[in-house]
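Every protein chain but one is kept in place in this view of the complex.
And then subunit A:
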């Protein structure tokens, strides 16, 4: 089975008042295609740091990240931008939409950045909005959307460029239980059906049954649940 996201021996330290604090210590992770992995852990254990490294936003002090078998170390800023655009779909803790773009424009932007063919883009936008039940809200601005709708738009945006890897940082934090379940179910389906590798950081125990694996971030490493 293909592993679309691989983290090898990731080590990361932060300087804190002259003291080096190791947040991630020889962390290893392989996520195969179609798999949704949940990552849990206490606050400050380094979950967001781990996700930023996996998403090519933060350069680790040691180890390497492979996306579709390709290492992201030693890439320049522009190459990293392009990797994030084409290979990674990010869903942030709070939806983080661009306030001045309508729902469909949020997706059009991604298509434009990726130089996607116009007709193909329009088709894909319709497809995604249909799938996420957002078709009737396509020309609404983010501030007119409910929290759940916003989160779904963020998911649609993350899927727009058909990335290899989906990364979500507490995507259900601002949602009620049933909406949270819906969002995670959608992530799991996406990963499974389109053969993506998905990693979700969460505090929410209720969504765990929807995930293929649950890992705990402890002492800088990922440990499988007993």
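Note that a contact is a pair of C-beta atoms (placed from the backbone, for glycine too) under 8 Å apart; a residue touches a chain by one contact, two chains touch by 3 or more; residues count from 1.
Following the convention adopted for this analysis, contacts and distances are computed from a predicted model.
Taken from the listed names "Dehydrogenase", "Electron transfer flavoprotein, alpha subunit", "ABC-type quaternary amine transporter" or "Putative hemin transport system permease protein HrtB", the protein name that UniProt assigns to the chain not shown is "Putative hemin transport system permease protein HrtB". Contact with the chain not shown here comes from a single listed residue; of A:8, A:32, A:94 or A:135, that residue is A:94. Check A:3, A:61 or A:86 against the missing chain and you find that the one touching it is A:86. Residue positions on subunit A in contact with the hidden chain: 48, 51-52, 55, 57-58, 77-78, 81-86, 88, 90, 92-94, 96, 98-101, 105, 108-110, 112-114, 141, 157-158, 161, 169, in rising order.
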